[in-house]
Structures are given as structure tokens and as C-alpha cells.
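First the structure, in the form of C-alpha cells, and then the observations on it.
One chain of protein is taken out of this complex; the other chains stay put.
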Amino acid sequence: GTLGAGAATAAEGDPANLPPNTPEWAKALGPGVIEEAYGTRSRHETAVRRYVPWLTQDRQSSVSFTPLAEMHGIITASGLHFERHHGGVPDVVPADWRLMVHGLVERPLQFALEDIKRLPSVSRIHFIECPANGGMEWRGAQMSGVQFTHGMLSCSEWTGVPLKALLGQAGLKPNASWLLVEGGDASLMTRSIPLAKALDDVIVAYGQNGEAVRPQQGYPVRLVVPGWEGNVWIKWLRRIEVGDRPWYHREETRHYTDLMPDGRARKFTFVNEVNSVITAPCPEKPLRGKPGFVEISGLAWSGAGRVTRVDVSVDGGDNWRAAQLQEPVLGKALTRFRVPWEWREGQRAFLQSRAMDETGRVQPTFAALRKARGVESIYHKNAIHTWLLEPDGTVVNVQIDA
Amino acid sequence: GTLGAGAATAAEGDPANLPPNTPEWAKALGPGVIEEAYGTRSRHETAVRRYVPWLTQDRQSSVSFTPLAEMHGIITASGLHFERHHGGVPDVVPADWRLMVHGLVERPLQFALEDIKRLPSVSRIHFIECPANGGMEWRGAQMSGVQFTHGMLSCSEWTGVPLKALLGQAGLKPNASWLLVEGGDASLMTRSIPLAKALDDVIVAYGQNGEAVRPQQGYPVRLVVPGWEGNVWIKWLRRIEVGDRPWYHREETRHYTDLMPDGRARKFTFVNEVNSVITAPCPEKPLRGKPGFVEISGLAWSGAGRVTRVDVSVDGGDNWRAAQLQEPVLGKALTRFRVPWEWREGQRAFLQSRAMDETGRVQPTFAALRKARGVESIYHKNAIHTWLLEPDGTVVNVQIDA
Amino acid sequence: PAASEGLPRPIAGIGRPVTAQEIAGWDVDVRGDGEGLPPGRGSVKEGEELFVQQCASCHGDFGEGLERWPALIGGRGSLNTDQPRRTVGSFWPYAPPVFDYIRRAMPYATPMSLSNEQAYALTAYVLHLNELLPEDAELDAEKLKSIRMPNRDGFVPEARPDTPDEACMSSCRQGRPVAVTMDSRRFVQPGSGSGFSEPQ
Partner (left out) sequence: PAASEGLPRPIAGIGRPVTAQEIAGWDVDVRGDGEGLPPGRGSVKEGEELFVQQCASCHGDFGEGLERWPALIGGRGSLNTDQPRRTVGSFWPYAPPVFDYIRRAMPYATPMSLSNEQAYALTAYVLHLNELLPEDAELDAEKLKSIRMPNRDGFVPEARPDTPDEACMSSCRQGRPVAVTMDSRRFVQPGSGSGFSEPQ
């Protein structure tokens, strides 16, 4: 299929397998069950995580990006979940894994994996987004596609124990008010989290999309901190210390603070505010052939709760139409939006999406965001994104005067 | 952790990695990003699909089972999705794949994969269950665990085109009332589906849990027929013929009909009625060590709509307690239920779950089911299931007098 | 037209018209009433020869079924017993789908390799094995449609709901102790012992 009725398909295919011929795979048995006792995808599928060499000196303290253009629905295939490590991926032996809970608690405890699994459990579908997602675009458009402008973003069904339940096991001292959470990798990554969030919806997770959390996502246990920046979702979790104030560690001062034009930096900017991006069409999914029907589709999310509306513009924000949101719309989860469009012959278009959430927050323009924060804050870039659709169907990452 | 307070853990672990020692993985860098451009699970995870050799002559026309005891939440890891093939797994080349729509239509058409992907899309989380799930247990308990009593069951986020949209492309003739759907594998599997269902919620799906449908699940395109028996969810879909009556093909007469004691067989028994099973504890997840807190957890589902309630009994159905249902509870999707329990010293228990759905249907006892259908109908066994929990923590598949 | 009501309007340019010739190659199905049967013919005799060459290794010389490959004969009168056997002869309600299935799916390892003539001949032989065609018969579309299968009237519509919607909550057993009617340990140990992740 192409955009033109009756036109030949882009990939013509092997006539031997096309009607009226019987395809070769209908003429011979294929491999049977448990040929793959644990299965993988088709050899014809090629979507991969990618990294950007110039961003980091090595691949151990680095990031790779989810190919958002290849995704369907809201669940991210675990094999394509973006990565952000500070010392590589530890090979944690599950029998040797322990979680220590201590500090301002009544009963300092350690938990083995089977202890965690015995506690009351919960499953939730939540997105995780690195707050540096799109950070390369504060000064202007420079990345080639949506994998790099927005690909530090994924969404999974997480299963585990409410952190509250673990704190219940240990008991809290009266002055408890902040937690230090620590990973067991080579960077022994730490962040401070206010107790109120810990008692709200944080999960100590061992399950991801129906199986164990993947190594790159923190096997065997990671923190799930719904709606908050990915950096606090500590992976390979090994320790929770309860205290009465934040720690001001490297990852919450040197990094993950937002530098303002006046030279001061905002600290503890936890929430990933309302955001969205069109994933089809996009630079990786250009439109080929003749104009006609196009379903514009993308992802919206908010760390503050449910997405309530997504508007789409094809004229650079002059006029907007509300998109359809795929049910169920879940709080702090990716939300798939779709809107039908008719692409006219020779039409140049500026595609944008603008999300709103249940707290009333509206995704800002780049101009509004820069006016508030300048261009050096690295994190929490949630501006309305623009794709330029050229008359030949090429889609280009651009920024416009809004 | 064991059931006893302060007791040593079952897997003691390597002291070199346990507190106060620093684990080896905190002392050296691990592999960096894109070490796996398409990732897989931890080498320490061992859950696998399994087959039962005595069920079938070979592995090409056979079945393998999802290890339900290892699952978390409601999404099935795609690598562990059960399999049911009739001629093995075809290696369909996506560029050579075509879907033909013809018969009582205005415009006979064929679609390439990119045509399908251009049409308006939809994503839904739905379970798929082979109607023969648990069919080996009609006469009595004989399987060793939940993987085999209930493991022809999975749940994924499916993305694709409403079948309705494809029929819209072709147009329907006035007398259209049934569809023949045909797979492209070595069995060229066929089933007849009434038009009303096709126009309701059937999806022609290319996406599964955020990536392409897996080969074992019908790559590149399968039918998703929410709530209906898995056999009609035709995989490797290649053809849809519109007609004015059912075809009465082999797979809807010889198989997938339900033989009653009087020698007559019910045909077109499409819906998988309300059902549930406890997945923890279960034979594969016995309770070890001393009594104490146990979270009983399991899965419920109904092909008629949403699960509204699941009751759990520990005394073989004498007394029941309503379990908590994990939100969101979605129509024709797996629903995770959980209920806390205190397992007393030396207690023998008969664990059961009983689900209800929004149409008011209640999962029947084995006695009620056999009274209605005898023991030779193979399909649609949705009886209340019993696990015997022995005082030593062993969990046994049994059947009781109800 | 009623069927089309509520159908989405077609979107221009998506999907390519398919020719009658292209359809013909893929439209291989034959309906219960024989719709779709191709021209051609084949005899029980020809069928016997083909069957011995291409089918008997699994189904047995007389369709009795070797090992656990399916039997193609037998089972008549068994359907209402506690050992029902479902075969072409005992269970299939219509004859044309036998042709349909053989042509689309057999021989098992090389499906879609039979000519229409061969498929008619094999269908004739399988029906003969089931005493539904004499030894000297020849089969074509008309003949195949005319065969009345023994279990033609054996199928009834879906009849659910057929179990009570009861949900007693307490003292439901009214004092009766639980009796185990079957314990799987008679057959297997609890755990994963019923199956394998490696070919056996």
C-alpha cells in the first residue's frame, strides 16, 4: 500500500508468496511449540535501543533511547525500554540480594527477595521518564528523530510491595521525614525522597510486564516512584535509610537540579509535568507517496495524574483539534492519542500536540518555557514539540517561533 | 525470609555479598548501555513455557503452557505466552504478507502490512484463552500444577485495526452475515465468525505489548476476538471471506464443539465464560517453613465483560471472603485478585476462588458443570478449582465433592 | 443495506483491488454445503493408492491411526458413551469439509501439494473407509454434496448459560466435611512435573 489508491506497494514482495500463489510458509510445517521455551521477537523486526556517542564519554555512565516510533499502544516492550546507568548494569545474584531498612525506624530490618514477595503486593501501569528527556533541545532542534528527542520514556506494568508496607514492617520514629534510597550498582546511586511520597504511591517493584524486572531496569528490585523523575526510581535497590532531612547528595545537587538564568538552581524538582509528542508521523516514520488519509498518533503523559485532553495542530499551533484518547486513561501512565487527518497534495505542515492533565496544567510552548527557565536547566523540558512535514513526506525536527 | 520471624532465609546467599560486606557488583562496572540493543531477561530467571508430550503426537500440532505461577500483574510477558499451533510457526516475511478480503463485499481488496498500519488504530488489553484450557481435568485432577491446569491463558495489550474498518474499506453486500477467517500457516486454519461480533470489537492486530506481534502469536498479523475462545483468534491471518452462513469447517465441527452426554455436540460455543484460579500459593509455589501471613493471589477473567467480584475460600467452599481486585479492572482482560490470610500451625486447607462478571454469571462448581455437560465436552471447563494445602506447605491439585 | 449500517466509510487509497485470478488462488475453502468445490473427480481406487503412499504412515492403511496420529475411521455409536471417538465417519456433519481439510492441510508435512483430482480421490477413499462410498465409486462436486454424513444432525446450538449463578458466602457446606474425590498425586508430584521445556 501507498497513499495512492491501487498503486503498487512500496515493498513489492516476492511474487512467489503473493496471490494467487500459495506462500511457502503454507506449504511446509514450521517449528513446533517450545522451540523457544522463552520466546523472542521475529527475526524480521529491527527496532533497537540506540545511544548517542557524543553525549557521554563511555557506555557505562550513559543513556540509550526507546524507539518510540516503533511502539504501539502504551506498554513498552521490555527489550526496548530506555536505559540510564551510572556504572553499567550489575549482575545481581537474586539469592545474594538484600534490602536494608534502617535509620529513624523502630526495627532496623533486612529483607531477602522472598520476604519482599511474601508481603501484600500491588500492580500498576506507570510511565518512567528521565527528567533529562529532550534536554538536548533547550537551545534548539538538533536531534534526528523522536527516539532522541523523547525516547528516555517508557511505560510498564510494575508489580511489587507498596513502600509503605516495608516502612510498616520497620516502624517509623516520630521525626522521620525524608528517606535516602540507594542502589547496589557500581555507583551506589542515592537520592533523597520526602516521606509523604513514600507513603503515597511508591512501589518496591520486582515485576515488570508480567515477569521479573529486567537487569537494565534494576533486577531484581527497583523503586517505582509514579510521576516523578526517573532518577529517583532507584534500580538494584539495596538500602533505605530513614532520616529527618534530605541528604543533598551529588545526584540531587550537581545533577537533577534545574539551573535558572540568575545562576541559582531549583532543587527537588521531582514531578515530570504534563507532556506529549506525536510518534506518527515523525522523522523515523515519514509519509511516503501521495497525500490522503493520515492517522496522527502519539503519546501524552503527566506526572501529576491523568491526562484529560490532547490537542493536535497541523499549522504550527494556529488551530487545534482535540484528539481521541485510548481508554483506559490511567494516572501517571502513558496515554495514546489519535486524530484522523487529510493530508492535501503539496501541503507543508507543522505538526504539534498539546496535553492537559487533571490538575489543569497545560503543556507550554517553548517560548513560555524558556521565558520561565532560560535554556540551561537541562531537565524537565516539556515544551510543545514541532515536526515539519515537507510536501514530499519527509518529517523534520524543527523549532518554531512559539 | 521464611514464614518464621528472624529465621534464616531458605537461600542463604553468599556471605561475601551480604551485609556488612559490599557485594561484588558494587565494586566493578557492569556492561554499559546498548550492550543489549534489544534486551532480554536476567540469566537468573528460569520461567519457561512447557508442553505435555503425551497430549500430542508431535510439537507442530501441539500446545505449550504459560507458567502462570511466575507471572505478576495482568500482562503476560510475551516470551512466556502460551502456544497453540496446528502446523508449527510459519516464518512469514512481512513484505510478502497480504490480507485478502472478498466474498459478499462491494470491493474485494488486498492489504499489505503498511496498508493495515495506515488505517485508524486501536489498542486494548485482552486475555486470550484456549477453550481447551483445563480440558484434561474434566474427569478428575491429574496435572501437577497451575501451568497445566490453567496455562493456556495469557493477556496482552493488542494494537491494530478494528475489523470493522477493514470491512468498511471493502463494503458489505446486504446478505453478509458470517465471515470465514483463515490463517496463512501450514494448516491454513479456518473458523467462521458471525458478522455481529466482527462489527463489535474484533481487532486485526499487528502490535502486542508495544512491539510487533510475536511469531508464536501470529506475526505479522493476527485476529483479536475479545472474550471468545482462542481458536478463533486466527494467527498469521491471510484471508477474510464474507458469506451468508457458517462454513462448518473441521475446526468448528470435529474440534471446538462441546459433546454432551446425549451424544450431541454444541456448536459455535464462542464465549469463554467467567473463570478464575489461585496462582499463589499453588503447586509450583508451595509455602515453605512456618505458618503465618500469606497473600492469596490469582487471576480472574470473563469473556462476557468485566469481572465484578472474586470470592476466596480456604475451607473447600464452606465460607468465602471477597478478594480485592487490582484496578483497572478491564473488560475481557485478566483481573488480578488478592486477599490476605493467616495460615495457622498445622492447618490443612482447601483453597478455592470463585469469580463473577458484570452479566451476573458466577463460576460454577465442578459438580454443577458436570451435571450440565458431563465430562466429554473437552472445552470451556470453568469450574471452581481446588488446591489442597498440606500442613507442610505442599500444594496439591485435587478435586473435591463440589 | 442492513449489514453495512454503522460501517465506517471507506478511506480512499488504502487497500488494493484484488483480481478474480488472485482470489482464485487463495479462495481454496469449501463450505459445509459444498460451496467452493472445484471441478474435477477422483475414484476410491486412485485414492487408495495415494493414501498408501502419502497418508498411511500416520493414519494407517485403513485410517485406523498409528501411534497418536488421528484415526479417520471408527467411533460410530460411541458419541453418547463414556468413550466417545470423534472421526470423519462418526462425527463430521458434512462431507465437503473433508475435501476442504485434506486439500488445505494434508499431507501434514506438505500441505497444499495435492491437485484437485488427488484431493477428490483421497476424500473418496476416506469416505469409503467409513463405509460411505462403495469401492468402485468416483467422486466429484455433485456426488460429494449428496453424501449425508451419519452425524449430520449431531450438532445443536450453543446452550449456555447452563449452570446456576449461585454465590453462597457462609456455611455453604452445611456441616458436610470436605471429601477429596481425586488427588493428582496419583499421577504426578506437585510442581511442574506434568510437562517439559525440552523436546521429549
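Note that the chains are named A, B and C in the order they appear, and that numbering of residues resets to 1 at the start of each chain.
The working rule: contacts are C-beta pairs under 8 Å (C-beta built on N, C-alpha and C of every residue); 3 or more make two chains touch, one makes a residue touch a chain.
Since this is a predicted model, take the numbers as computed values, not measurements.
**Student:** Where does the absent chain make contact, in terms of the chains shown?
**Tutor:** When the full complex is considered, the omitted chain touches A, B.
**Student:** Which of these, A:Ala186, A:Val202 or A:Leu330, touches the one chain of the complex that we don't see?
**Tutor:** Touching the chain that is not displayed is residue A:Ala186.
**Student:** One chain isn't shown here. Among A:Arg49, A:His150 or A:Lys197, which residue touches it?
**Tutor:** A:Arg49
**Student:** Spell out the interface residues on chain A facing the chain that's missing from view.
**Tutor:** 48-53, 56-57, 59-61, 64-65, 67, 86-87, 100-102, 107-112, 115, 118-120, 140-145, 147-148, 162, 164-177, 180, 182, 186-188, 190, 195, 199, 238-239, 241, 243, 245-250, 253-254, 257, 259-271, 273, 283-284, 286, 309, 311, 315-320, 350, 354, 356, 360-362, 364, 368-369, 372-373, 375-376, 380, 388, 394-402
**Student:** Tell me where the left-out chain touches chain B, residue by residue.
**Tutor:** 1-7, 9, 19-22, 26-29, 32, 34, 37, 290, 292-293
Definition applied: only the chains that are shown with their structure count from here on.
**Student:** Any idea which chain sits dead centre by C-alpha averages?
**Tutor:** When every chain is reduced to its C-alpha mean, the one closest to the whole-protein mean is B.
**Student:** Once you find the CA centre of chain A and the CA centre of chain C, what distance in Å lies between them?
**Tutor:** 47
**Student:** Any idea how many Å lie between the Cα centroids of chain A and chain B?
**Tutor:** Computed from C-alpha means, the inter-chain centre distance equals 27 Å.
**Student:** Report the inter-chain centroid distance for chain B and chain C in whole angstrom, where each centroid is the mean of the CA atoms.
**Tutor:** Using C-alpha averages as centres, the distance is 24 Å.
**Student:** Two or more other chains touching the same residue: where does that happen in chain C?
**Tutor:** 11, 14-18, 22-23, 26, 108, 111-112, 196-197, 199
**Student:** If you look at chain B, which of its residues touch at least two other chains?
**Tutor:** Each of 48-51, 59-60, 87, 100, 110-112, 115, 118-120, 186, 188, 238 in chain B touches at least two other chains.
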